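A protein chain is absent from this complex, but the other protein chains hold their places.
Labels run A and B following the written order; every chain starts at residue 1.
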Amino acid sequence: FHLFRATPTGMWLVDELHDLFGISEKLNGASGQAIYDAINAKLGTPEFGPRRMFERFNVEALTTTDPATSTLAEHKAIRESGWGGRILPTFRPDAVVNIDMDGWRQEIDRLSQVSGVTVRDYPSFIQALEQRRAFFKAMGATATDHAALTAHTQILNGREAATIFQRALAGKTTGDDARRFTGHLLVEMARMSSEDGLVMQLHIGSYRNHNPEIYRRFGRDMGADIPVAAEFTRSLKPLLDRFGNAPNLTLILFNLDETTYGRELAPLAGHYPALRLGPPWWFFDSLNGIRHFFDKVMETAGIYNTVGFNDDTRAFPSIPTRHELWRRAACDWVAGLVVQGIVDEEDASAMAHALAYGLAKKAYRL
Amino acid sequence: FHLFRATPTGMWLVDELHDLFGISEKLNGASGQAIYDAINAKLGTPEFGPRRMFERFNVEALTTTDPATSTLAEHKAIRESGWGGRILPTFRPDAVVNIDMDGWRQEIDRLSQVSGVTVRDYPSFIQALEQRRAFFKAMGATATDHAALTAHTQILNGREAATIFQRALAGKTTGDDARRFTGHLLVEMARMSSEDGLVMQLHIGSYRNHNPEIYRRFGRDMGADIPVAAEFTRSLKPLLDRFGNAPNLTLILFNLDETTYGRELAPLAGHYPALRLGPPWWFFDSLNGIRHFFDKVMETAGIYNTVGFNDDTRAFPSIPTRHELWRRAACDWVAGLVVQGIVDEEDASAMAHALAYGLAKKAYRL
Partner (left out) sequence: FHLFRATPTGMWLVDELHDLFGISEKLNGASGQAIYDAINAKLGTPEFGPRRMFERFNVEALTTTDPATSTLAEHKAIRESGWGGRILPTFRPDAVVNIDMDGWRQEIDRLSQVSGVTVRDYPSFIQALEQRRAFFKAMGATATDHAALTAHTQILNGREAATIFQRALAGKTTGDDARRFTGHLLVEMARMSSEDGLVMQLHIGSYRNHNPEIYRRFGRDMGADIPVAAEFTRSLKPLLDRFGNAPNLTLILFNLDETTYGRELAPLAGHYPALRLGPPWWFFDSLNGIRHFFDKVMETAGIYNTVGFNDDTRAFPSIPTRHELWRRAACDWVAGLVVQGIVDEEDASAMAHALAYGLAKKAYRL
């Protein structure tokens, strides 16, 4: 456990052990087994069932991310169970949008199946996506989520888009096809969001499956993803030219390159009505990561162009801890402004509430 | 007004209202109209006339930036008015140098007119520019100012420069012409500065008119400019190879990419005798922007390769506030060095004075 000293994982674990499981003994080789046993025992009690934890954590809304081809069966089951917890799906179409992903062709078949629209060309593909979005929205979704290596966007004319899509269907994509098609689809998704009102989230800059040995042995998305430098000013321009001023669009940006915070993201979010900045993500969802975010973003963007906090943890019991870390760092930052005479206590109080609660609720239309 | 919480605009406004207009009531929806009326009334009194403010602000020298084609009529008028305030022009030839700017051809005609040199080819263009520089210098200018998207410089031979210029005159620029010509002209401007002693300023990295809707409705330079990443080590090399060690040249660099501060700018300014670093500009002319500058630049460059503070505000009453912000941040930084035992109080006092006054006066040859 000494390897986790001063890391966010270390902080989260200590906090979870203490606040959630009531364990204040220090975790190390000697205490490990006993602590494991204690946690295991607690997890077996009703008090630590998922729904009970959800209620104890005082969660207002929790969202999953689901492929475009999902039937959202679990969401249906929860609804029909009569339980009152608010669990919402999020539309994440990466597997059908990125034509160079393993298994794309099969995903397209599945898309035809679940949407009832036989995807045989570009127009039917778009139609199927629109069908899925409507279905997700009916199931309570308020947002979509998109991942791409870069923020590249571009607008293909109908013929170009159709040709690339046909090549992909035939398994004959060439050269730059995937990058161009993804860039085009992001603009299409912004168009759909400006129409159906689903909040669009964009996660940029993760080089997926960097370690081939891990990929061979364990498959996709096993933690071997490494950030790359990002660019937004030029890359997002085609999308922003069309939809940057669209009144019904909210586009929330996430990325893994802190140098873009002050240089590109804050000026863009300060300028374009449709843009908002998501909180630090992944490696940067940490104490220093949050501090850098406040330091580099807020002066130029203002807090009201950010969306408070959310995270994409896979560890359910870490939810309170992660939000707690954000709230403490946010209040620490606001308190610093008060001490320096930059805002008064009245404003500080409003800002703290917005950062902890109001901004997220408003941005995600919850 | 809550949108400005913790932003520089918020800080400036509060400070101006208090120090300049004597208003300490908090600005918000309720108080807005009354405060507006109070300011308006004051602005109508002689005490708030521009010359009276200039004197109250204790401004030693104020400079405008003027196109190469300007007759500097207002500067003549001020001189002839007998008023003692020192208002100086600055030579800014972007509109005649950047062959891809809207209206470039007309600017060239205007250049012929005001310079008395008929610009019909590259040599006469250079001759006209030299005439204008001499004129600006005679009118009191001590500096020039140049804006470019990147810091790209290169040296074209006479034939290449002439050919590109002819293409531009004929309205037939191709491919990379504009970028190459601007890069070449920057080296030419450095040559002229090394001869006539005008301090050369270079502002890099602003993607102009990013929002096409704003451009369509309101035109150029309406606030829709977004930073891009910058590069200096390779880009400036052609210019520095020729003039980096030139004894009579001062070249002051400004840019909008903080990552270049410690990586490129401070090492370059520490090395080349002709180079100096300008203070944080635009989005970064802010409390945190200034702090980052001190944090990343000063160890490597030393403060004596920087030029103190200046800003390009369009809001006359904001001048004292902006300088005050710089001075406070500078003194805060120097005080921190004293507390940590890095400099003693004697040195600190000299550094504070240099940062607030001496460096700017010396760098701009005022």
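Just so we're on the same page, a contact is a pair of C-beta atoms (placed from the backbone, for glycine too) under 8 Å apart; a residue touches a chain by one contact, two chains touch by 3 or more.
Computed from a predicted model, the values in this text were never measured in an experiment.
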Contact partner of the left-out chain, one of A:R5, A:R159, A:K172 or A:R314: A:R5
Residue among B:L111, B:L129, B:A224 or B:L240 touching the omitted chain: B:L240
Residue of B:R132, B:K296 or B:H323 touching the missing chain in the full complex: B:K296
Residue in contact with the excluded chain [from B:D66, B:D145 or B:E264]: B:E264
Of A:D66, A:E258, A:E299 or A:D347, the residue in touch with the unshown chain: A:E258
Touch list for chain A against the chain that is not drawn: 2-8, 10-11, 26, 207, 210-213, 223-224, 226-229, 256-259, 283-284, 286-289
Where the unshown chain meets chain B, residue by residue: 231, 233-234, 237, 240-241, 244-245, 259, 262-264, 266-268, 271-272, 295-296, 298-300, 302-304, 337, 342-344, 347, 350-351
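In the analysis below, only the chains that are shown with their structure count from here on.
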Turn needed to bring chain A onto chain B - CA fit, degrees, nearest 5: 120
Approximate Å spacing (C-alpha centroids) for the pair chain A, chain B: 40
